[in-house]
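Notes to accompany the following structure.
Every protein chain but one is kept in place in this view of the complex.
Note that the chains are named A, B and C in the order they appear, and that numbering of residues resets to 1 at the start of each chain.
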Amino acid sequence: MIPRYSRPDMVKIWEPENRFRIWFEIEAHATDALAERGVVPASAAQALWKWWDTNPAIDVAAIDAIEAVTKHDVIAFLTWVAEQVGDEARFMHQGMTSSDVLDTCLAVQLTQATDLLLADMDALLAAIKTRAMEHKFTPTIGRSHGIHAEPVTFGMKLAQAYAEFARGRERLVAARAEIATCAISGAVGTFANIDPGVEAHVAAKLGLAIEPVSTQVIPRDRHAMYFATLGVIASSIERLATEVRHLQRTEVLEAEEYFSPGQKGSSAMPHKRNPVLTENLTGLARMVRGYVTPALENVALWHERDISHSSVERYIGPDATITLDFALGRLTGVIDKLLIYPERMQKNLDRMGGLVHSQRVLLALTQAGISREDSYRIVQRNAMKVWESDGAESLMELLKADADVSAKMSAEEIEDRFNLDYHFKHIDTIFERVFG
Amino acid sequence: MIPRYSRPDMVKIWEPENRFRIWFEIEAHATDALAERGVVPASAAQALWKWWDTNPAIDVAAIDAIEAVTKHDVIAFLTWVAEQVGDEARFMHQGMTSSDVLDTCLAVQLTQATDLLLADMDALLAAIKTRAMEHKFTPTIGRSHGIHAEPVTFGMKLAQAYAEFARGRERLVAARAEIATCAISGAVGTFANIDPGVEAHVAAKLGLAIEPVSTQVIPRDRHAMYFATLGVIASSIERLATEVRHLQRTEVLEAEEYFSPGQKGSSAMPHKRNPVLTENLTGLARMVRGYVTPALENVALWHERDISHSSVERYIGPDATITLDFALGRLTGVIDKLLIYPERMQKNLDRMGGLVHSQRVLLALTQAGISREDSYRIVQRNAMKVWESDGAESLMELLKADADVSAKMSAEEIEDRFNLDYHFKHIDTIFERVFG
Amino acid sequence: MIPRYSRPDMVKIWEPENRFRIWFEIEAHATDALAERGVVPASAAQALWKWWDTNPAIDVAAIDAIEAVTKHDVIAFLTWVAEQVGDEARFMHQGMTSSDVLDTCLAVQLTQATDLLLADMDALLAAIKTRAMEHKFTPTIGRSHGIHAEPVTFGMKLAQAYAEFARGRERLVAARAEIATCAISGAVGTFANIDPGVEAHVAAKLGLAIEPVSTQVIPRDRHAMYFATLGVIASSIERLATEVRHLQRTEVLEAEEYFSPGQKGSSAMPHKRNPVLTENLTGLARMVRGYVTPALENVALWHERDISHSSVERYIGPDATITLDFALGRLTGVIDKLLIYPERMQKNLDRMGGLVHSQRVLLALTQAGISREDSYRIVQRNAMKVWESDGAESLMELLKADADVSAKMSAEEIEDRFNLDYHFKHIDTIFERVFG
Partner (left out) sequence: MIPRYSRPDMVKIWEPENRFRIWFEIEAHATDALAERGVVPASAAQALWKWWDTNPAIDVAAIDAIEAVTKHDVIAFLTWVAEQVGDEARFMHQGMTSSDVLDTCLAVQLTQATDLLLADMDALLAAIKTRAMEHKFTPTIGRSHGIHAEPVTFGMKLAQAYAEFARGRERLVAARAEIATCAISGAVGTFANIDPGVEAHVAAKLGLAIEPVSTQVIPRDRHAMYFATLGVIASSIERLATEVRHLQRTEVLEAEEYFSPGQKGSSAMPHKRNPVLTENLTGLARMVRGYVTPALENVALWHERDISHSSVERYIGPDATITLDFALGRLTGVIDKLLIYPERMQKNLDRMGGLVHSQRVLLALTQAGISREDSYRIVQRNAMKVWESDGAESLMELLKADADVSAKMSAEEIEDRFNLDYHFKHIDTIFERVFG
């Protein structure tokens, strides 16, 4: 966890206090279920909840001090609770193993984290949508291979991003379901010393599904799928960040990360306004992706479990969710305040003297009865002049002045082939598909 | 593609012939849709299908020869088709770009590949289920950290594998939906020169969804998610393979990969029967996982596309699906014919002289009125003898001979605490959860 | 192995024929050493070499046919050799295990592959050096964050690439030493049935070092280091490829991948000349990097070996070396024929109206006695006009016309601050450091 790439709500989920609170709830709900089955006295469960109702502070330092002696975190916690609650607390944890608590707690933490991430994605989607609508018909050049191809609109670029993050959101919902399970099944998953009904009760109370069959632990293919999904979302962040970085290049400058009017880009160079936020997002995406492989390697635990996954999860549980949360928030801010320059987009569109329309003229000449070969030759000889002039010449004007063209097409007809709107006639359809 | 790790049905999907067949269908369906819109003559589409109905052979070498001249695979293909079909073929591909064909073709290939993988998983699930039912109540020791913990059944181990692969199957269905989209949207995705209805028609005919918004290409977050899912499934294969490898160790030998009665394990060492298939699966899992990161790196293409993803997909499209198909098939064979040794399982269970039951005796003494501290001391002094004898002594017999124990528990009551069935009372519940 | 990304010399290394040739040499050299020790008759070794001197063809099909029966590749090979050589061949392989042959063979193949890669790097370095010298003083804008910063020369960019690939070459030499070891140490590495001198003899003959201590196999940390090194070199390829892709962007166009004069970029769009080679290299780099993790996962084999590494190496041995060989060759071609546009570089340098020199004027005013705050204000008010004009205005001309500036600096002094050569005074030093 790197403080500068962290936001407090997500950090809180991974702090000891939250973990202890979840542990308590698991234990107390389990005690309820045990009491209902007559395994422990009803008073035991009542005592726990009565204390909890006082909204007690969790004394993390005290628990740590006990752990320093017992060398066991769950026992340390239970001991501390017993000190607070009194004798009735001794019925807690009956028939359970530490992993029942730890793994179910991780499930709760990951669902909490995912709920924040889902809210992040909603905010991002809203920001993208607003800007997409704003620039639905702002013309800009579409580029393949970094080379001008044909016109698109800036809104369409954002619609693509919207559709991609909407898919990401759906994937995240599925990933949440993957890890939202509760296992309270004992030392090797047989329920030898605890009734499966306890698991069902705790699961229901915590908003989790039951784990159909566990070993000592919840199977780690679930978590692998979860972290792989975060890696895909991070890659989508990188894609949009890379787009902004490209657009902000000095030579392109069609959009820029926000800077306040009085802000200095550089103390020495007034032209310096760097896309540092999106470059940062590119790096953060690498990190979130980097956590995928350790998560995949965690799947093949030995027999009913080994504990090699645990250290990995102590890193990537917080790191992947905190980093992604921060990155989604940062990207939302970038999009929300993105400086968009339609004039520059138009200027870039025009910079090749109308060459982006050459294909349409070619087709028009063909339809006007000139053979395809001749049409190509005619257009090309004019296009080459434009190309060689580095866009100083205008293809439209040259075509008007070309006798072979003017013999077949009026000036108006030629101009019509340079109409950007031709390219945008299906933008409504596309927006309908994406935004409904 | 490594021939020894390949199966013919999956290989065929990635061969040029299949690709060309799919290209034809995309072009011909598109021509149908264009004809319906009056963009091209109806006779053009008819001519294509009429030729196709003759079930013509695809002359890959001829197409390659044309490509050697044109340096463009799609044009080479169209040229060859035109040579076969005649003049009417010139209306094909109107308003389309190569990527429309290539990306939609990849979608078809990946859905075909996924359908094979789904069938593979069904076969694997069936094999696991059969063996799970067979050994539903075969006792075996559960191990955490590689150390004996408490009893489970061998069927339960297989039920865990079944549940995991059933999850994998669901994920694969979702992954299939991710990549099963059709894009026929022109050079930068605006449909400038082709009606969106053509895309819808082709999609429907090929069993694909339409891509709501494409650039020049289908967005690669879809493929990233797809290959990430294969990586998770491969990790589950590694898990089950690792279990078999452990069980076949000389000292454990609770199960073995099949070998035929007359087979020699080694020309020199009759005791050598190596788990080479599951070791091989472990390696194959590493490869399928290794393809996840390149797929994630493919997402952030520049602007409306760059072609860096293409070379990656030429490797991982075939390699990931062919390897996973082979691995699933091999694992199914391993499980199907796995030699399972219940006697050895029992022997291993017993090898610690009944120590695995010490917890139950401890609880019984406590319930019989001895303090927990005393109970622990009593059990421990006997357990230690068993431990020091390396399992030669029997905990049960020692307890029977211990006056402090016999004062509180009859021989029968003691024996009852060594009953394996106690641990298996919820196996039915677990199987019900997993197999329904 | 993807044929389109493969070159024949590297492919040959991984073909069965080369493998069998290496196997023979290992066996024959070992037989020599065994004969010298009196373990086998001298005539046995002589018979082998006598046959080998006839330069016999390797009948791969025949060996495969034997393997189909024996299910063992090394035995199949030995059987085939025995058929050719006659009775004396029965003394081959005395005291050796298959892994002795297989692992030592892999070492030879990897050294052969590395020698090709080193030659590739030499060719690449030579190409870069030639172009660097050619453009040692070609001014171009240096960019940080994709934004114009200060001037550099194009040769300096290439010097950076040269230094990076020179480092890569050194790393490759070290990586070659990592894997160039020979192990002929028997079933578990104890030399129980073969004298260590045999290993030493074979190693010397094959140009390998002895493996100081092997298990059944050569330890895989060596190969992990090797493939990790290839991944780093691939990343350097990506870096230079990315530079070219950026330079070829329509708006930048300072360099382009070669295209022949008559070549069409696109049948429809004369402005389309796409950096497809460097995009391709970007994808290939992803693949070579993708092989690093499986190689790292191969290290932790169980005990004296398990065979999980083998399948991984069947993929990545050929795939990583063949892909990298192809990529190095392709990059060499790109650099060798790169179209470099100094005029466009100058135009881009100038496009901001001289703003890149603002820092120097600021310093000059300070040295002329104006306070830093005032100097900044003076320069900024002129710079802002240039910025707002999108480079149409000239900072130099505006400064000359600014009374506060002209009061302190003559026109000549101002012009001097816009001298590019100021930035290039240490280029010689840098080139000396890089090229010696």
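Note that a contact is a pair of C-beta atoms (placed from the backbone, for glycine too) under 8 Å apart; a residue touches a chain by one contact, two chains touch by 3 or more.
All figures in this text were calculated on a predicted structure; none of them were measured in a lab.
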Original post:
Of the chains that are displayed, which are in contact with the missing one across the whole complex?
Top reply: A, B, C
Subject >> Candidates B:Pro56, B:Gly86, B:Gly146 or B:Gly207 - the one touching the absent chain >> reply: B:Gly146
Original post:
Among C:Trp14, C:Trp51, C:Phe77 or C:Phe424, which one is in touch with the chain left out?
Top reply: C:Phe424
Original post:
Looking at A:Gly197, A:Pro294 or A:Gly329, which makes contact with the chain not pictured?
Top reply: A:Pro294
**OP:** Out of B:Arg245, B:Arg314 or B:Arg330, point to the residue that touches the absent chain in the complete complex.
**Re:** B:Arg245
Subject >> Absent chain, residues of chain A that touch it >> reply: 1-2, 4-5, 245, 274, 276, 279-280, 282-284, 286-287, 289-291, 293-294, 297-298, 302, 306-312, 314-316, 319
**OP:** Over the whole complex, note the residues of chain B touching the chain we left out.
**Re:** 141, 143-149, 245-246, 248-252, 267-276, 279, 293, 297, 348, 351-352, 355-356, 358-359, 362, 376, 380, 383-384, 387
Original post:
Residue-wise, where is chain C in contact with the chain that is not depicted?
Top reply: 142-146, 149-152, 156, 159-160, 163-164, 167-168, 171, 174, 178, 186-192, 196, 210, 212-216, 219, 221-222, 224-225, 228-229, 231-232, 235-236, 238-239, 241-243, 246, 282, 285, 289, 292-293, 296-297, 299-307, 422-427, 429-430, 433-434
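Here is the rule we go by: only the chains that are shown with their structure count from here on.
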**OP:** Determine the centre-to-centre distance between chain B and chain C, using the mean Cα coordinates as centres, and give it in whole Å.
**Re:** 34
Subject >> chain A and chain C, separation of their C-alpha mean positions in angstrom >> reply: 34
Original post:
Among the residues of chain A, which are close enough to touch at least two other chains?
Top reply: 143-146, 149, 246, 293, 297
